[in-house]
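Below you will find the structure I want to go over with you.
Yeah, one chain of the complex is gone here, protein chain that is, but the others are all in their spots.
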Amino acid sequence: MSRIGVIVCHCGSNIAATVDVEQVVQVAKTLPHVAYAADNKYTCSDQGQQAIKEAIVEHRLDRIVIGSCSPRMHELTFRKMLSQTDINPYMLEIANLREQCSWVHKNKAEGTAKAIDLIKMAVAKCDRDQPLFTMSIPVNKRALVIGGGIAGMQAALDIADAGYPVTLVEKEPSLGGKMVMLDKTFPTMDCSACICTPKMADVGSHPNITVKSLAEVEQISGYVGNFEVTIRERAKYIDYSLCTGCGLCETKCPTKTPSSFEQGLGLRKAIYKPFAQAVPGKPTIDAEHCRKLTTGKCGVCEKVCPLGAIRYDDTDKVTAETYGAIVVAIGYQLIDWGSIYGEYGGGRYADVISGLQFERLVNASGPTEGHVVRPSDGQEPKSVVIVKCVGSRDPEHGRSYCSRACCMYGAKHAHQYLDKVPDGRCYVFYMDVRTPGKGYDEFYMNTQHDGALYLRGRVSKIYQQNGKLICQGEDTLSGQQVTVEADMVVLETAMVPANDADRLGSMLGITRDKDLWLSEAHPKLRPVETNSAGIYLAGTCQGPKDIPDSVAQASAAAMKVAVLFAHDELESNAMIASSDVALCNGCGACVSICPYSAITLEEITLRENSKKVTRRISKVNPGLCQGCGACTVACRPGAMDLRGFSDEQIMREVDALCQW
Amino acid sequence: MSVVETNVATTGAMATGANSPAAAESWQPSILAFACHWCTYSGADLAGLNRMEYPANVRLLRVPCSGRVNPQYVLSALGKGADGVLVCGCHPGDCHYVSGNYYAKRRLMAFKRLLEFTGLEPGRFQVRWISGSEAGKFRDTVTRVCEEVRALGPLTTDQRQALADPVLAGAAATTQAGEAQ
Amino acid sequence: MSDTMRYAYFPGCSAAGTSIPYTLSAGFIAKKIGLELVEIPDWNCCGTSAALVTDRDLAVALPARSLAIAEHNAATAGLDVATPCAGCFASLKSARDYAASSEQRRARVEAMIGESYSATADVFSFLELMAQEAAATAIEQAIQDAALTLAGLKVACYYGCALVRPASICRFDDNENPQSMDRLVALTGAEPVEWAFKTECCGASHQMTEPAAARQLIERIFVDAAANGAELIATACPLCMLNLDLRLAEVNKRRQEAGQTTFDIPVFYFTELLGLCMGGGVRQLGIDRHFHPAEPQAKRLRTLQQLAEEQAAREAAEAAEAARQRDVRKEEAARKKSEAAADAVPAAAGQGTVADEKEVHA
Partner (left out) sequence: MQTADLSAIAADDLKLAAKIARQAGVGLDDCYQCGKCTAGCPMAHAMDLVPRQVIRALQLGQVERAVNAKGSWVCANCMVCSARCPQGVDISQLMLAVRHYGKKHGLRPEPDADKFDDAFVANIRNFGKSNEAILAAKYNLVSGHLLQDLGSVPKMLSRGMIGPKIHGVKDKKSVRAVVDRVLKDGGQQ
C-alpha cells in the first residue's frame, strides 16, 4: 500500500489567485492512498523543499505529488530534492496548476475544479510509480571517423588535437577525398592541393591518428560510448612496414588502366599511388588489373622492389574495435548524368565532360599538365559552354534540390578557362546565380568581367555535328532561342549521396532524407548530431555544401565528440521501454517501429512447464532507447511498456478524470 | 483497475452526472487532451506564460510523444466520461523522436475512421499538430474543439456503450499496429 | 504478344494512298514471318492531330470507334491492335489508355461512340511489334534464309515524335536515343549510324499551314544525317516518310540556290530494307514509288556469298600488307635491342638487385 504525500503550491498568488488551494488540499486528503496533504507558499524554495523532506519522514511517505508550476520548470528540482531523501527520485508526479490552470483561467470555481482534476490524475498515476534507475555508461574515449576527405580529416585532427585517439577509415587508397582532385578553390583561387595535402600529411603523421586506407566499416553494434565496430582493410598486396614508397615498382609495372583519380582522363599502373602526394604515400596493387594476380604471369614489381615488400598472397584484414563516438564524413559523388540526360548525348561525346573532369584537365599535375584540351583530339577548345544545374533542380530527371556549390565552381571554371585560353569564348547557361558567401558574388561578377557570357536558360540539347558540339538553349532574358557551337562542354553536375550512404545510414541508425542524404537531428539547432547518440555528421554526407562549410561542420562535430569524451561516464535515460518476456511473442513490430534501432530480437531458452523452450523475444538496449514509447503502442500482446509512462499509469489518469 | 470511492463527484468537471436532465442546463463538455511533452505541452505552457485565456473544460495529459498514445486510451476516455478527445503532437517532420508523430498520424487517422464508423461525430476525436512556439494556435485549437464538442452536446449513454464494445476494442488494436503495413 | 502473331490490323488512311510502299513491304514481311494481320472492318480515320487540336474528346472518340469495332467483330475480337502509322498509333493508344484509366472515363467514351468498348486490347505500332523478340527472331531467320545483305550501307534510323513521346503512353523505347529500329536495321547487315535527330520533329503537321517554318525542320534532319555519313534515312511513319521524301527536292533546290551542297539521301520505310534482305523485289516492295529515287541504294543489296568473296579478297590484301609491316618492325626491334643492351649495363649496376625488365617478361 503506497503512502502518497500531496503538496499544493500557492506560488505566491500565481496559483492561489484563481485556485482555491485550501479546497484542493481538502479534496486531496480524501483521495485513496493519500497519507498527507498540505499547501505551501513557495514549494520550490529551500524552506518549501525542507518542509517536504520533513513530511516524508514524519508521515512515512513513499511518493510525492506536487501541484505547482509546469513539470518542465521544476521536475528536475524536485527529483534532486528526492534524491536527498530515502525516496527514489522518480516516485514523483507534478500537476501543472500554474501554466495550464491558474494562468489561463479567470473563474476561480472553474480553476479550482480543474486543479482538483489535475491533482486526481497525478495521484492516480503516482500510485503506480516505480523506482527507476539510471545506468552509468562508461565512455570509451576513442573516436572513429569514417571518410578521409577534407571533412573527415578536419574532424580527425581536431579530436586528435584534443588528446583522444582517432581511427580514420578511408575506402580509397589515399586520403584527400574530392578536394585533393580540385585544381583551385573559390573564391580565393588558392591551389587546392597546396592547402589539402598538408592536412593529409598532418593526419598521416599525427600520433593520435591511425589511418586505415582501402578500408570500410563492415558492422557496427552498441551505443554511445561503446560502439563495437568491425573494419575491413582490403588487401594492398604490399607490406607497408617494409615499403618506403620509392615508387620503383610503379615505374616498372607494365599494365596501364584508366585512373579514377584522373576521372578517366589519364592512365595509371596496376601497382599505383593515385597521385604523387597520396597519404599513405605507398602504393597498392589493383587486383583487377594486375597481370600477376589475374594471370599468374609477370611479377615485375616483386623483382624490382629493393625491400621485398610485395605480397601477392596478401588478404583482407578484418579488425573489431570499440569506439566511444563516430563521425560520419563519407562525402558525396556526382550524379551519373549520362544515364539520365540522353539529350546531352548520354555520355557518347568525349568532349562533353563533368566539372570534376575539368578540374583534372586544368590541374597542373593532371593528365594534361594543366593544358585545357579536348579529350577527343587534344586540341585546345576555342569555345566552351558551361551548363549549370545538370541534375540539380530537375526532379523529373535528377534531383529537386540546388547543389549549392555549382554556381561558384561554374564561375571558377569559366574564369580558369578564360585565364588559360585568353582568346577563347566561354558561355555559361544558368537558371539562377546563387552566390551567398563571403566574396562569392564579387567572384561571379569578376568572371563576367573576364568575358564569360552568362545566358539564363537551361540547355535543351547538345549534339555533335561536323566536329562541333551544338548546344541549343534559350536566352530567357532576351527571349531568343540560341545555339552555340562549342568545342567542349562542361556539365556542372549535381552532388548526390555517396554509394555507401544508404548502407551505412541504416547500419548506424541514421535516417536518410528523400534523396538519401544523412539527416541531422534538428535542421536548425542540432546540425551535426544525428538521432543516434554519439554519432555525428561532417561535410557533404549531410547535404551539398562547399569546402568552408564542410570544414566548419567537421570542427563542430569534433567539438561534440570532445564534449562527450570530457565525461568518464554517461547517465542513461531511466524512463525507457522494456519488454515482458512472458508476454512477448517475438513478432518484431517494435523492432521496425523503433527510430533508434534500440530493439533487437533475441533467442532465449527458458523453462516453461518444466520444459526447455527456445523463443524469440525482443530486447531493449538501454543505451539506445530514448523513451518515446512508439514501440509500446505497436506491441499487440502488450509486452512492451514504457517506464514512467506505463499503460497502467496513463489508463489510471484517464480513469481518474472520467470516472470519479 | 479499482474504482475509487469518493464523495467529491460534484466538484469534478467531468462528472458523468451531466446526463441527468437537471444538469443539462449547466452542462460543460469534458475534454481530454493528450499532449506530447516536447511540442504541444510546452506550447500550452507558453500560452500560460502569455496569460492566454481558454475554456477550462480541457485537461492535458502529458505523454512523451504523440506516438505513445494508444487508441485504447481514447476508447477508454470516451467510453467512461469524456465528451471529446484531442491528441496533439509536434508538426510532421519535427518529432523529437524522429518519427513518432508520423506513426501517431497513421494509426490515429485509421482509428478516427473506425470511430466515425461506429457513429461517433468527427468533432469528438481530433488530432492536431501544435509546436512549442504556437501558444496562440494551442489556445485557438482548444477553444474551437471545446465549442465543437459543446455544440454536439454530451455523449449519449448509447454511444458510450457502443464504444465499450469489445469488438471495437479489437478493431482498435488492429489500428494500433497499423504502422506495420 | 500472342504466340501466333495475330493482330487486328488498323491500316490508317495513308495505307492505300501515300504509304503504299509501307503497305506492300510490311505485307511482304508479314507473309515471310507468319505475322497475321486481320483488318478491322469499316475502320475510320483516327483523327490524328487535327482532331486533337479541335477537341480532346474528338481525339478519343474517333479512334475509339474503330477499337470498339475490333472488339465486336468475330475475326478481330480479343486480338491486340497493330498499326503501321506512328500517328494512328499515338491516337489509338492514347484513346485506349484514356478509356482504360477509369470506369468513369470508359463510360464517357462509350457514350460518345454510342457502343460498348472494354478497352482491353493493347495497341502496337509495326515498329514495336517487329522489334519484339519473337518477330525479330523470325525476321533474322528469314534474312539468313535469303542469304542477302545490305552490308556497308549506312543508315540513319529516324523515329520521329509519335513513336516515343510521351513516354507515359508509348512505354516502348528511349525518347532521346531509341534503338529498336537500329537493331532491326542492323539485321540486314547495314550499319545504323549514330546521329542526333532520331526523335526530332519533322513538322509534318505544319507543312501545309506553316510551310516556311516547317521546311527548316526537314532540312536540319537531312543535314545531321549527312554530317554523320548516312546514305539513307529509315523511317517507321507514313507522315514522316511523305514529308521527308516529297520535300527533299524542295530542300535541295533551296540549298542549290544558296550555293550549299545538296543531299542524295533517299528515305526508306524500315520494312523496305528488311523486305529487300528477305528477297523482296524493288517493285514488289514499292521502292520504285519513292519521290526521291531510292533504287541506287536498293541496288547495294548483295548475296552473302558475294560479301564473303569481297571480304576474302580484302583480307588477303590486308594480310599481305601486315606481313610486310611485320618485317619492317622486326628489323627495327633488332636494331633497338642492340642499342639498349649497350645502355643498360651502367643502369643495372647502379640499382644492384634490379633485374632487366625484358628478362622478367621472358
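Letters are used for the chains, namely A, B and C, taken in the order the chains are written, and counting of residues starts over at 1 for each.
Everything below uses one rule, namely that a contact is a pair of C-beta atoms (placed from the backbone, for glycine too) under 8 Å apart; a residue touches a chain by one contact, two chains touch by 3 or more.
If you're wondering where the values come from, they're calculated on a predicted model, not measured in any experiment.
Among the chains on display, the ones the left-out chain touches in the entire complex are A, C. Only one of C:Glu39, C:Asp57 or C:Glu191 touches the absent chain when the whole complex is considered: C:Asp57.
Between the chain not shown and the residues C:Gly17, C:Gly152 or C:Gly281, the one that touches is C:Gly17.
Residue A:Glu343 is the one among A:Glu343, A:Asp549 or A:Asp655 that touches the chain missing from this view.
Of the options C:Glu36, C:Glu210 or C:Asp327, the residue whose C-beta touches the omitted chain is C:Glu210.
On the side of subunit C, touch with the chain left out of the figure occurs at residues 13-14, 16-18, 20, 42-45, 47-58, 60-62, 65, 108, 112-114, 161, 165-167, 175-176, 199-201, 203, 205-206, 208-214, 216-217, 246, 289, 291.
Interface residues of subunit A facing the missing partner chain: 343, 389, 393-398, 431, 456-461, 472-476, 479, 481-482.
Heads up, the rule we're going with is that only the chains that are shown with their structure count from here on.
If you draw each protein chain as a dot and join the dots that touch, you get a simple line with two loose ends.
Centre-to-centre separation of subunit B and subunit C, using mean CA positions: 66 Å.
If you average the Cα atoms of subunit A and of subunit C, the two centres end up 50 Å apart.
Taking each chain's centre as the average of its CA atoms, subunit A and subunit B sit 36 Å apart.
In subunit C, there is no position where the chain touches two or more neighbouring chains simultaneously.
Residues of subunit A touching subunit C in their complex: 248, 252, 254, 298-300, 303-304, 306, 342-343, 345-346, 348, 461, 463-466.
Those residues of subunit B whose C-beta lies close enough to touch subunit A in the complex are 1-9, 11-16, 30, 32, 37, 41-42, 44-45, 47-49, 51-54, 56, 59-65, 67-73, 76-77, 80-82, 96-100, 103, 107, 139, 173, 176-177, 179-180. Of all residues in subunit C, only 174-177, 194, 196-197, 223-224, 227-228, 351-355, 357, 360-361 touch subunit A in the complex they form.
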